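The other protein chains are all here in position, but one chain of the complex has been omitted.
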Amino acid sequence: MKRTVFFGALTVAGMAASMASAATLDDVKARGSLNCGVTTGLVGFASPDANGVWTGFDVGVCRAVAAAIFGDPTAVEFVPTTGKTRFTALASGEIDVLARNTTWTFSRDVDLKFEFTGINYYDGQGFMVPRELGVSSAKDLDGATVCIQTGTTTELNLADFFRSNNISYEPVPIETNAEAQQQYLAGACDVYTTDASGLAATRASFENPGDHVLLPEIISKEPLGPLVRHGDSDWGDIVRWTLNALIAAEELGVTSANVADMAAAPTDNPEVNRLLGTEGELGAMLGLEANWAANAIAAGGNYGELFEKNIGENTPIGLARGLNAQWTDGGLIYSPPFR
Amino acid sequence: MTSITDPPQGSFRLSMLINDTRYRSLTFQAIAAILLALSIWYLGNNLIQNLRQAGLNISYSFLGSPAGYDINQTLVEYDSQSTHSRAALVGVLNTLLVAFLACATATVFGVLAGVLRLSNNWLVRKLMAVYVEIFRNIPVLIWIIIIFTIMTAVMPAPRAFRGENPEATMLFDAFAVTNRGIYIPAPIWGPGSMVVVLTFLASIASIFFYRRYATKTLYDTGRLLPTFWPSVGLFFVPVIVMFFVMGQPISLDYPVLGGFNFAGGLQLGAPLIALWFALSIYTGAFIAENVRAGIQAVSKGQSEAAGALGLRSGRIMSLVVLPQALRVIIPPLISQYLNITKNSSLAIAVGYADVTATLGGITLNQTGRAIECVLLLMLFYLTISLTISAVMNFYNNSVKLKER
Partner (left out) sequence: MSDVHAHSVAFVRTETLPELPPPAAETGVLKWIRENLFATVPNAILTIVSIYVVYAILSGVLPWIFNGVWDASSLAECREILNGTSGACFAVLAERWPQLIFGLSYPADSYWRPALAFFLLFFAAAPVMFFDLPRKLLLFTAIYPFIAYWLIWGGTIMVPLVALVGFVAGYLVYQRLVTNSFAAGFFGGVAAAFVVWYIGGLLIPDDASDTAMLTAVPSRDLGGFMLNLMLGVTCVSLSIPIGIVLALGRQSSMPLIKWICVVFIEFIRGVPLITLLFVASVMLAYFFPPESTVDLFLRVVIMITMFSAAYIAEVIRGGLAALPKGQYEAADSLGLDYAQAMRLIILPQALKISIPGIVNIAVGLFKDTVLVSVISMFDILGFIRGPLLSSTEWNGVYWELLGFAALLFFVTCYGISQYSQWLERRLATDHR
């Protein structure tokens, strides 16, 4: 039902615009691609490369969902959104899933009527300062000028932190990460604060990363995850269990390298079989093919592979797994059982 | 049409609704009214259905809840526990502040550039033409970003003022120009300072009345009273005398480098300065063109006549040409002021907390109340614009009356 823009303008709106029925899955299938909301550019999580191909950790989740539905990880349209436009884009149906390092909070879930389908990254807000300032704790920052990326929960956390510690600061709200970085490097602010992962990514791109330190305080919980609209639980299930499949795959040792072999014939492990569709009917219950999870894993690898490839220690961003290790390794990443 | 009366019609026929000019306009208006009502109903119905489907509602109660975020430049008292409506008020005042400042400086830039574009000096003329063309033909958003980037990159950071051999020093130990903004001494109003201020106002008023008296004497008797020195005297002497009589009630609070920043004094934040400067220099280019057109609209005979009367060229400009040119200049000038006010909404690009950045930015993001915030925002700008247009119409009418 993909008709064109001008035609929509010329004829009556209903004729040309793509019809969205109650079931998001049917829409996506009819459209032939998944519309996925991402940031306008945050290296490691979602950014387009020189050829215009989007890569990153959040992008990997979108590609996995697309692969689970179509078997094709490229059947995704990436819609860049800002902090301002992301929620309306999701609520109005412009995008099917928002994977834009969005913090799961009570009011977003309940008041804005969104459904968070899980957590793909446990983050927290941190501070970065130049080493020469000699600051070792965020509590020493009384009177500092702080650069914040606007339109996120960081503004609220920051206000709360300074208020509860009874110290003062001067906020400099900046639209994009690149501009905040420029301000910080020029010394227009003493401190840059955002999610710790973003700080690491930003510091990695500096000329001399060693001149800047991340302070030990993490002042907030920032569980980041993909979200969908309220009211279509079937669709929410697909996104939720695709993410869970990636997590479970790491736990069960299914990787992009061996997923084809393991999915070809039943293995000794029944949970792997159920996950990869060689046993049971989990795919049909979701309304997808039996090999949905195998496709999702083959798209970019399991959770661990996605992490290592995009933001792990061997990338310029260089994040340790930390909280985002599997629960078996002392982290918080944990998938409910596939049965 | 009225002289030839239509033959008396016995009865009203339906076709008269289309063919009779008496009824046709009624028909059209009825159709328009129906179409208008239908489209409003259609859009409203869609809105209600969409909101119901998404489980949302329209409510302004968020305005009363705590905003939770801080703002760096506020004209009224504000902290993170204040309400969203208070944050919006801070934004409104900041918008008005930057619009006011930019209008003032844009006028100065514009008049200077406009007059210089007509200068005898070839180089100056060409330079001003380059200024006008460069600024008029590049989007203001790009200018705002460029100027903000220049400010951040070129001006010293506060830490450059530190150490044994600082790279940057304060001007007169009172002004600090940094890439976070400009710090200037702030006056502290002690007890009795009101008297000094009142004296100052009184002396301004007396200068005004003295000048009126001098002009009247000149016209009535032809006697030229000195105006310059008495004015200067009236301006300074009473205030200084009163300042010492009251025991120096006003002192200055100088900015001092302490901790991370300069403390004390008055801070004009870098976003404010960048936005202010970008808006004034951009709009100045447009005003320059208006001024030039206005001056050229005054016929050459006027300045020749003034020259024949023996006036010097500066006086020709200020007494003969500019007063006449003003009539042509002022209406487009006011619409440029309107543009400044509207363009100040681009403050979000540099992080200045105007109303678009607070109400239409952070509040919108935090509460997710997009429809409510955008409506309030439009209402605010509409009010400002209509007020300025009303002033403009009033001025236009008063100028017209004088002309005749």
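By written order: A and B. Residues from 1 in each chain.
Criterion: a contact is a pair of C-beta atoms (placed from the backbone, for glycine too) under 8 Å apart; a residue touches a chain by one contact, two chains touch by 3 or more.
Quick caveat: nothing in here was measured; it's all calculated off a predicted structure.
One of B:W122, B:F172, B:Y219 or B:F244 touches the chain omitted from the figure, and that residue is B:W122.
Only one residue from B:L75, B:M194, B:A305 or B:V374 touches the chain missing from this view: B:V374.
For the chain left out of this panel, the touching residue among B:L96, B:I145, B:V239 or B:L266 is B:I145. For chain B, the residues in touch with the chain missing from this view are 25, 28-29, 32-33, 36, 43, 46-47, 49-51, 53, 119-124, 127, 133-134, 136-142, 145-146, 149, 153, 342-343, 345-346, 348-349, 356, 360, 364, 370-371, 374, 377-378, 381-382, 384-386, 389. Of the residues in chain A, those that touch the hidden partner chain are 1-11, 13-21, 40-43, 47-52, 77, 79-82, 84-85, 88, 91-94, 175-179, 181-182, 185, 204-205, 207, 316.
In this section, only the chains that are shown with their structure count from here on.
Averaged Cα coordinates give chain A a centre that lies 42 Å from the centre of chain B.
Contact residues on chain A toward chain B in their complex (touch as defined above): 83-84, 87-88, 91-92, 107-108, 111-113, 132-133, 141-145, 150-152, 155-156, 158-160, 162-163, 169-175, 182-183, 186-190, 229-231.
Residues 50, 53-56, 68-72, 79-81, 149, 152-153, 156-160, 179-180, 258-261, 263, 270-271, 348-349, 351, 353, 357, 361-362, 364-366, 368, 370 of chain B touch chain A in their complex.
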